[in-house]
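This is the structure I have questions about; it appears just below.
Removed from the display is one protein chain of the complex; every other protein chain stays in position.
So, chain A:
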Amino acid sequence: MAGSNPNAKPMNLTLKVWRQKNRAAAGQVVDYNVRDISPDMSFLEMLDVLNEDLLRKGDDPVAFDHDCREGICGSCNLFINGRAHGPESGTTTCQLHMRKFSDGDTIVIEPWRANSFPVNKDLSVDRSAFDRIIQAGGYVSVNTGGAPDGNEIPIPKEIADRAFEAATCIGCGACVAACKNASAMLFVSAKVSQLALLPQGHVERATRVENMVAQMDIEGFGACTNIGSCAAECPVGISLENIALLNREFLTAKASSNNLS
């Protein structure tokens, strides 16, 4: 295999995995041993090995979310050894490799913990609260008419870059998982910033932030206490500047919008 280390020794690990049959059931941590794990495997491939073992024994495999396995979809939400997406910063679980662990390690694997993210089964959580926040205003309405020319609307490079940085949010929910208050402020701030910075987003600017923050509160996420763990654990490096921008947008909208209710 290209890029693999021929001297890397296979590892034996003890896994402590959260098992929960369904939403209503009480869960518990169950211990498993996995053997001959290649250091070149990704964390999810290691879980694939565990699941193959479980299937061979006729046991129920561990449910976990995953999709692209390329670090761009934001599905692989695992809380590993007390950290969102594991011990590496700036990475998703699928991009975390077993070479970051040592032979004989015990690894604790849990789902995201937030009342707004109910556990479906085992390590798989329901993040549709994020979808409802987006539906509340995280879009630009498209009106019919002729397609505008490219670059018709001048946008300074610096602004475009900042909007793009905010737009890199993959909605994985690590910010909520890492936050002591299970707050979704970093997610919401990235989505608000991305659109508030661009001229196309200005039309719905005030109603967007009002509605998205209202939905965020309805979903039951906590409030931000500026501890910064969200930004530290964010796999794509969304910065706290976005939360300040969100607060500014919110205040400005509340003070200036025509919405009296």
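Convention: contacts are C-beta pairs under 8 Å (C-beta built on N, C-alpha and C of every residue); 3 or more make two chains touch, one makes a residue touch a chain; residues count from 1.
Note that contacts and distances are computed from a predicted model.
S.K.: One chain of this complex is missing from the view, so tell me which of "Sulfurtransferase TusA family protein", "ATP-binding cassette domain-containing protein", "Molybdopterin synthase catalytic subunit" or "Succinate dehydrogenase / fumarate reductase cytochrome b subunit" is its UniProt name.
M.R.: Cross-referencing UniProt, the chain left out corresponds to "Succinate dehydrogenase / fumarate reductase cytochrome b subunit".
S.K.: Given that one chain is not shown, which residue among A:Arg23, A:Arg99 or A:Arg113 touches it?
M.R.: A:Arg113
S.K.: Out of A:Phe43, A:Phe64, A:Phe79 or A:Phe101, which residue would touch the omitted chain in the full complex?
M.R.: A:Phe79
S.K.: With the missing chain put back, one of A:Asn51, A:Asn120, A:Thr168 or A:Asn247 would touch it. Which one?
M.R.: A:Asn247
S.K.: List every residue of chain A that touches the chain not included in the displayed model.
M.R.: Residue positions of chain A that touch the missing chain: 16, 18, 29, 79, 81-83, 87, 108, 110, 113-116, 178, 180-183, 213-214, 216-217, 220-229, 232-233, 240-241, 243-251, 254, 259-261.
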